[in-house]
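Read through the structure below, which is laid out as structure tokens, and then see the notes.
A single protein chain has been omitted; all remaining protein chains appear in their positions.
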């Protein structure tokens, strides 16, 4: 059985997903594509033998579309996900699930009311080999009790469209999901720490910054965000256990000795670093759907997407108020009754 | 278009290939399976919805079989490959192409007479990300002129069936292909150097040993084979250029700090180390066939398989005679008229 | 000219210093030794050909004693240092300069009144090759503008005598000096962050913990203290600059491949990790004195010792009050008029 996927949004990431679904993922075909940039959508549709839908709602309703992948601008996500729920179709929504915690909550409540998990949120790190090794070390008891973590998330630079609190809502939001997942604990409070600013950063950004995340079991994560570090895309962390620590490094295949130095390359961007994770995310999703499930095992679900949105909003408040701010989550519906973050 | 593949041999590697072709490779299906262990073949065929052929020649002739993958015992390879040639079907033959250089030559001559390259030999390292990075560094001029290389190829241990000169013909044969490919040069002589034997090795093995490979342009490789190193599966090399060196390390995702040490894990076996390379090899082969080609770009072809066999036989002679031994290749047929090893 | 040193305190570190001064440091001799454990002091004195003084004040007054090294319990340091000032003798005082900021201030004021810097405080990291390389990278502009730092300071375990806030006053106090020195900036505030406790820690300790240090120029350091990490003595840090980061790793000489892992050893304790730094500290001190100076270039002086004490006291207050606490320093006397931390 081939899963027909409808893809909403044909920007960079949407286009990559269309290519992956049609070329690299077993068991899927791209049934329909939509973008407000209709020419781009049409060209892409033709390239992969899909239909160019006239609107995103038409795409959702299309009987050839078994499942929907949302890669549109974030402020449309909640409405589009709700439409998928209404149509009873599985949906993989690129992060964020919604741009406000309230909207994310509406999605959670709608899904909970339906009684069936259909929504998956695109936190692709859960499919990265390195992060999975870290998770396995924690869950396997290799490090004893996990107590705290250090994390860095650096980009060489960001486009002019990267503004305001996006280092929290767009960049560190990955860490919000990552550490909920790794520790299997909700985040209960955030503190955004003001740091000396890089002279190379855009004037409208606060960059770099450090965010403290407190988890329900008392563990703490200090996470650095630095979106114009200049030298590369660098995502690393060290989880400190009671007996052992495990650290995620950048993948390495070769070492070069030259010009007085011995070293390895740092990924230039997130596409290089996490390209395989994106492919594996899609493959596991399609595989789950082909097997009759509506969401892949271990994936970020709507609750995870909601929690990440609340944490991001809390961090923005902490930033604005220069103070530690507590995370307020609603009671988790029974539909999501498994360990937090799993 | 889906490529129907017939798989001959359902031992460990054949079974893995069947699973990859049916689950992980885009554009292929397993059309037929054969093994002298007919029950095993039948069970596997049923599992993936393929036909269990009554003989390997029947499989080759099967009109549902667009291409053949040979994973039978090595001494059957040449005959089976020749049958594929006769049937005009593309074939991916696990290494070795043949167990004697003479048989390999017959295959080359038959293919050359046919005037069309149909044969690909399963030297999967050419699909490994690390080896590809090394190749790119050399070809891109990053290291200046490549002058020499150091290589190690270690297994934690080998089964009792690993006997005689198999460390040359079965293990180091990978290095023979690798360094022809990396340097783009034929190997012109080999010297097997006697080394102090491990007390843990089987009495009938000479283990470890060092083999010197001389390349046509004067470059030299010293390659260590150690098939019972105990600690893991460890394939590394360093290519020394006139200005820079590039070294292949084991892939690393995480570092563990514990019990007084900081370190990374070494792959336990070749399946873990090169599993992705096998998958990528199959995907590129199927992709090439689906695109109308008969062999993937950059793959080991029959000439490469022949050359590797001759080098292995030369190394065995060097071992027996305790002397440097020159590699004698026939003139390369025009069909293979590209840079050696490419 | 040989510098005659009087050593007060012959516990573990005092005894090591006596041995270094008599065996490994050029230009010094141990003139006198004192300890309340008179037998131990007498034996050590005899071993190195020194006099066993009847009291520490007698030692300070001894005309054979050109300079004093204080390795007594911390609560005696201030009084002993003041006596050295009164005697006009250079003194190297093991950290802390005093156990209260008030006492440290008295020392600073007395020295400032005397108009001559005679006091050096034993923050030995300033002599470690790795920390010096980090300092050189910062000062040399290699990393651009230094913006923030991450630090860990872990011990495998601590004795029962390690109690209360000693993880701040005895362990992290090294980081307080280190980052003042590396950044050339005073610390202006500290925040001790409560972290999930290790089940292996003594009940009376809060372990691990994270401390945020704010520097005068806005840079921030997050420093982890973990005094029972089990696996080794592990001091590392990463300084994040506007273009480059530089990280201090444990020294490495060899790599071991065994039992499925590839790695290097972690120092078992601070003696192994910083033994050379202690020796170099003494050598530079003696060299400075032999050359007519009263303190080594770049060493921690009384002001540095005072500042570290104030930061430690501030951190203790932050711990007690669960709140960010500002560091209150007196105006720096002109005697110490150079860049802070230098």
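Some observations on this one:
Going by the order they are written in, the chains are A, B and C; count residues from 1 in each one.
Quick note on the criterion: contacts are C-beta pairs under 8 Å (C-beta built on N, C-alpha and C of every residue); 3 or more make two chains touch, one makes a residue touch a chain.
For clarity, every value in this text was computed on a predicted model and none was experimentally measured.
Within the set B:9, B:184, B:208 or B:287, the residue that contacts the chain not displayed is B:208.
Interface note: of C:244, C:316 or C:335, the residue touching the hidden chain in the full complex is C:244. Considering C:33, C:108 or C:137, the position touching the chain not shown turns out to be C:137 (whole complex).
What subunit B contributes to its contact with the hidden chain is residues 144-148, 150, 152, 193-200, 208, 210, 212, 215, 217-220, 222, 224, 226, 229-231, 240, 242-245. By the touch criterion stated above, the residues of subunit C touching the omitted chain are 23-26, 129-130, 133-134, 137, 142-143, 243-249, 251-259. Listed here are the subunit A residues that touch the chain not shown: 230-232, 234, 250, 256-266, 268.
As a convention for this text, only the chains that are shown with their structure count from here on.
Of all chain pairs, the one joined by the greatest number of contacting C-beta pairs is A-C.
When each chain is reduced to the mean of its CA atoms, the one lying nearest the mean of all protein CA atoms is A. Rounded to whole angstrom units, the spacing between the C-alpha centres of subunit A and subunit B is 38. Centroids of subunit A and subunit C (each the mean of its C-alpha atoms) stand 44 Å apart.
Looking at subunit C, one finds that residues 230-231 touch two or more other chains.
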